[in-house]
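A quick write-up on the structure given underneath.
Here the complex is missing one protein chain, while the rest keep their positions.
Chain IDs A, B and C follow the sequence of writing; residue 1 opens each chain.
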Amino acid sequence: MDNSFGNIFRITSFGESHGDLVGIIVDGVPAGLELDLEYIQNELNKRKPGQSSLTTTRLEEDRVKLLSGLFDNRTTGAPICLIIENKDFNSSIYEKYKNFLRPSHVDYTALKKYGGFSDYRGSGRFSGRITAGFVMAGAIAKQILKKYDITIFAYTKSIENIIDEETYIIDEFEKIVELREKSLVRAIDHEKSKLMEKIVEENRQQKDSIGGTVKCIITNFPEGKGGPLFNSIESNISKAIFAIPAIKGIEFGAGFKAARMKGSEHNDPWILKDGKIQTTKNDAGGIIGGISTGMPIEFTVAVKPTASIGIPQKTVNLKTMENVEIEFSGRHDPCIVPRVIPVIEAMTANVLLDCLLIEGYIPRIL
Amino acid sequence: MDNSFGNIFRITSFGESHGDLVGIIVDGVPAGLELDLEYIQNELNKRKPGQSSLTTTRLEEDRVKLLSGLFDNRTTGAPICLIIENKDFNSSIYEKYKNFLRPSHVDYTALKKYGGFSDYRGSGRFSGRITAGFVMAGAIAKQILKKYDITIFAYTKSIENIIDEETYIIDEFEKIVELREKSLVRAIDHEKSKLMEKIVEENRQQKDSIGGTVKCIITNFPEGKGGPLFNSIESNISKAIFAIPAIKGIEFGAGFKAARMKGSEHNDPWILKDGKIQTTKNDAGGIIGGISTGMPIEFTVAVKPTASIGIPQKTVNLKTMENVEIEFSGRHDPCIVPRVIPVIEAMTANVLLDCLLIEGYIPRIL
Amino acid sequence: MDNSFGNIFRITSFGESHGDLVGIIVDGVPAGLELDLEYIQNELNKRKPGQSSLTTTRLEEDRVKLLSGLFDNRTTGAPICLIIENKDFNSSIYEKYKNFLRPSHVDYTALKKYGGFSDYRGSGRFSGRITAGFVMAGAIAKQILKKYDITIFAYTKSIENIIDEETYIIDEFEKIVELREKSLVRAIDHEKSKLMEKIVEENRQQKDSIGGTVKCIITNFPEGKGGPLFNSIESNISKAIFAIPAIKGIEFGAGFKAARMKGSEHNDPWILKDGKIQTTKNDAGGIIGGISTGMPIEFTVAVKPTASIGIPQKTVNLKTMENVEIEFSGRHDPCIVPRVIPVIEAMTANVLLDCLLIEGYIPRIL
Partner (left out) sequence: MDNSFGNIFRITSFGESHGDLVGIIVDGVPAGLELDLEYIQNELNKRKPGQSSLTTTRLEEDRVKLLSGLFDNRTTGAPICLIIENKDFNSSIYEKYKNFLRPSHVDYTALKKYGGFSDYRGSGRFSGRITAGFVMAGAIAKQILKKYDITIFAYTKSIENIIDEETYIIDEFEKIVELREKSLVRAIDHEKSKLMEKIVEENRQQKDSIGGTVKCIITNFPEGKGGPLFNSIESNISKAIFAIPAIKGIEFGAGFKAARMKGSEHNDPWILKDGKIQTTKNDAGGIIGGISTGMPIEFTVAVKPTASIGIPQKTVNLKTMENVEIEFSGRHDPCIVPRVIPVIEAMTANVLLDCLLIEGYIPRIL
């Protein structure tokens, strides 16, 4: 229940940050897909630490290994098992801080949930590294969605107070991805990117961290999919997105801005254009009544600053049961926003593929 | 799949806005609970239209009727069926606008999803009235949670630009509920309430509508419940909340504000106080790693302005396939924020009770 | 969890034998189906007691009432709520026997499961009457399956030692149904029927009861549906069938006979006939590896004798905690086998429709 997600396209996560491996079982993959493992590897590379001077230096290799579900290079309809092995880790610091509750870390909640038996090394199951499994599954989902011209694109919309308010239309997918990948923080606008990088670098030097927001845009998703109530696209995407560590908010379309708008402003007028019924703007974020409108699905996600910082913090020593102030050393990623982007794209792909399989829009044999 | 929610405590919604009734099946209710039907009725009354001069005038009676699951006034472990009958409705206007797509209404998406067969009268399954079922189920969940001292309280945090930034501590639950119920917009602060009421009244007169935000605070929820990944409290609450029409955003704790914070600001220091491990502040919103910390669970929700307004709008005439501008008449609720509050509380109660049943914290016989 | 079944086509049962009503919510019904309520009523009539001189005399009216999900006589994609009201019941005898554990009745297990809070009148949720809901849902499923030429037919294969070993081919569905309905025990063979009727009548006079077996044959079910492991057709059908009270066994194809066979006897040879790949016999019961072969799906079910008999029995008086022997009076159905037949057909229809919706074989709009 905790570690599986989806109905027909269903992923099951396993592995620990400092165990042998991190993996994912991907069930419900339609048979007959020629699987591009290099594409999965590329997606994985976007999540991995140490991509730029700005980020944490853990030099994980993160080579995807496929253990089941493929035959003659094609999917068979069987569950696909994908793993990455854990190599470059040092668990000794976790021993050192074993008796201290790191602020905003899972030390306390894991202790209460698992009675002290959970693997605390590298945050175990709570590590961002677990999301490598999400990315591998999502890279399969994306390959299938691409066959139906459905693209998923996320980018850094803000870091601290540097906000890119531009509305992007994803008409040339490969180009905008290329543009984003040129930015060290995965922003689109060059100038904003430079300002964001500066903030991240400052936080890196101060051993502090900084949050940001990610916007995700899905194009060509067919209209009339999803449903009211508990199968709404918003319900399913939000459930998936909040499974990613560090996410603390999500909004669709105008989102929290809608809370300050009048109906006459917020309502998206319908228009017949090029023989197609569309809306003139998209404050609904492509979803009305939980169902896709055919306009781009758009949502924005709030990423909190990582809890791991190198500045003295107040906490409790569990052994002595005293209030103390200590500095937790260890690896440090000043801003995980750029690395969360492939994870957000992946979980979105997983949700949307499942939706289209349930609806019978995508068949079980490709 | 569309109309059921929960694992052990599981609700199934049925009925239409202008059909015979709106109902809910509540499965997994522990046996032996002395059910207070008057309490359910009171919760329902908070959701019903026409509570004040500010709101829509549909005078629904909304008397709760229990059809199954009770014996000698106690729950039996059997599914409980609760309904309200539909009486005061006039579907003629829906006939009138049948060929027009109301902006930001479900006319178009329902058409695409159900091929023109859905019951469009009063928005059918998409009506806010469907949430009366959520409220009835939630009123059962709340009665059970109350036995464990767990309280759920939501209030209007903002309407348009009037925002109540105060941090409330729910130490006297009945008192704060009483305070809120005195406000026509379900705000806590008296002065803010008056300003909000003024805005709502202006929109009512202009036949326009206005959005707002609702904050929800859960107290005494035990620590160590929920889980990482797909069973995170955030995942489960957000899935439930986005099943409510008009919700377009959710944030936990500092939420979107966290995206502009440094780790050194955002991290909640642990402290030993009164022999209990707590945090000195609660930017995590009572959840770390998807698991409850024992601090209050806090989240804020964005409610968009209702789509139904009495101002001319651009749209498409489906019969003639022409772009037109028309004014949709009919009942009009300028601000649904106050009426969404009992629904948010109810869905939160449903999620949290399910969580505590899964964990074995609340037994199957009370 | 207890009271819902299915994935896309999902039923949720509610109501009690001696409460206000017995009902079912049917979710996931494709939109656009012209629903034949008279057909549902006819199916229901086959389950109802008092159909012949042989059975219990409770004269339930059992008029199906539809409370939601229909518009202009067609399904809308919304959940359909169907109920029958309870009228002709007398709960006084249950008061009388409250302190006695009726042998092979649920008195003891319900007590332990629900702590004494369950509605014991008329066996409450454990009553065969609850299956009226299954039948109403199944009558919808059958209407949809019929559009794809898929028919489900069950009949009494044996009562006590009178066994009809004939292999029937369902080529003219309406005719064989007509033939079966002429038999008071729903057998096909006229002579066997007479022998079975005699046994039932003997048991009626002796206030005893008698068991039997039911065979179910599904024709025209498409090949290649179902799946290995946990989604096997056998897994799904058996789970559904054991939800029916009084069922104690199920076997597919040769079933328990296969346990005494050699592979060279049991294996069904493949043959190309009329341009179609078939098997020359069907010991597999139309399912290999959990997947349909395109041959008729066949299974047989064991129905135990009803526990309610009018003969003195040994049991425990819960109040005095003494071993006693008493005679339980009350209504008595000497053989429920004929009345279980529509329930078996219905649950089979529910399972198979769900399967074909999951596979995308039957679309979501008809």
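Some observations on this one:
By our rule, a residue touches a chain if its C-beta (ideal position, glycine included) is under 8 Å from a C-beta of that chain, and two chains touch if they have at least 3 such contacts.
Just so you know, these numbers come straight off a predicted model, no measurement behind them.
Touching the chain that is not shown, out of A:76, A:99 or A:220: A:76 (per the contact rule at the top).
Among C:50, C:103 or C:330, only C:103 touches the chain that is left out of the view. Residue in contact with the omitted chain (choice from A:23, A:212, A:245 or A:338): A:23.
For chain C, the residues touching the chain absent from view are 1-5, 7, 13, 101, 103-106, 108-113, 125-126, 130, 158, 160-161, 203, 208-213, 223-232, 234-236, 238-240, 242-243, 245, 247-256, 258-272, 277, 279-280, 283-285, 287-294, 302-309, 311, 313-316, 321-323, 358. One chain of the complex is left out; on chain B, the residues touching it are 7-8, 357-360, 363-364. Chain A meets the missing chain through residues 1-4, 7-8, 10, 12-16, 19-21, 23, 25, 27-28, 31-32, 67-69, 71, 74-81, 83, 113-115, 117-119, 121, 124-125, 365.
To be clear about the criterion, only the chains that are shown with their structure count from here on.
Chain A and chain C have CA centres that are 46 Å apart. Centres computed as Cα averages put chain A at a distance of 27 Å from chain B. Separating the centre of chain B from that of chain C, both taken as means of CA atoms, is a distance of 39 Å.
Shared interface positions of chain A, i.e. residues touching 2 or more other chains, are given as 7, 358.
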